[in-house]
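A single protein chain has been removed from this complex, and every other one stays in its place.
Moving on, here comes chain A:
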Amino acid sequence: MASRNRTIIFRRYRDALKSVRAPASSSPASSLTTSAGGPVIELVSTSLINPNRSYAPLSTEDPGNSSKGALTVGLPPAWVDVSEEIAANVQLARTRMAELAKAHAKALMPSFGDGKEDQRLIESLSQEITGLIKRSEKKLQRLSAAGPSEDSNVRKNVQRSLATDLQNLSMELRKKQSTYLKRLRQQKEGQDGVDLEMNLNGNRSTMEDDDLDNMVFNEHQMAKLKKSEALTAEREREIQQVVDSVNELAQIMKDLSVLVIDQGTIVDRIDYNIQNVATTVEEGLKQLQKAERTQKHGGMVRCATVLIIMCFIMLVLLILKEIFL
């Protein structure tokens, strides 16, 4: 694919024209900037939103060329901080997700130990991730802006992009959890099956003994039964927790799906969005004008003025009454 870079020619022309203009106008501008001295916060040239890139700090450097003094400071508006936070959360959630995957794998491996700490780690990680996603989602709602303007479009688009990221994260988390759940169930059934088998054998063996002995469970078997009950209860709890977080995430996903664009539909077309912007801005203007008009000639305003006048009249009458009586 061919292309041609005209920047060099452009710069050459620009410098040539600047030197033609320079003697006349640049002196006041340059004195201004050199007297300002010190570091000036220049244009933000960092990637604020993209979580894949590393977070670079704001560049604070002297303006190199004197002509830049005329350009105003480029500080982003306040909502960019919110979107930055959400992006940082997403990044953190991703790293935690990787850790969770490792913890899942480790917990599923057959081990001699109790595996309680594995469980706790998994629990805490899942809760952390779910919490991150929930908080991000709440913050996302704050990004919505009222009124049609260019800034609100930027905000809406930033919202959409973050919503897509969050939705992908939550789907990934749920998928991981459901596979873990499935494998956990398989393991549990396996264990129970073994336990049951043992119990069955145990029962049969006692049946073969004296009838009296049948009435009383062997201590050994009692202990085994209690242990398998406790195990089952624990597994139930774990499964319940995972299911709870699955439900939570489902709720979040439902909320997010309103914001996310369906790919391949008309809403995903650039020209459709431009048209819509134009019409919504116009509509907004019309609505504002209408609101202004109705407010001016509004019944409310008239009513209020009439009432105030009546109040004054009554007050005057009252004073007069007091004076003459």
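Operating definition for what follows: a contact is a pair of C-beta atoms (placed from the backbone, for glycine too) under 8 Å apart; a residue touches a chain by one contact, two chains touch by 3 or more; residues count from 1.
As a working rule, contacts and distances are computed from a predicted model.
Of the names listed as "1-aminocyclopropane-1-carboxylate synthase", "Vacuolar protein sorting-associated protein 45 homolog", "Small ribosomal subunit protein mS39" or "NEDD8 activating enzyme E1 subunit 1", the one that matches the UniProt record for the absent chain is "Vacuolar protein sorting-associated protein 45 homolog".
Contact residues of chain A toward the unshown chain are 1-7, 9-11, 13-14, 16-18, 21, 43-50, 53, 65, 67-68, 70-77, 80, 149-151, 153-154, 157-158, 160-161, 164, 171, 174-175, 178, 243, 246-247, 249-250, 253, 257, 261-274, 277-278.
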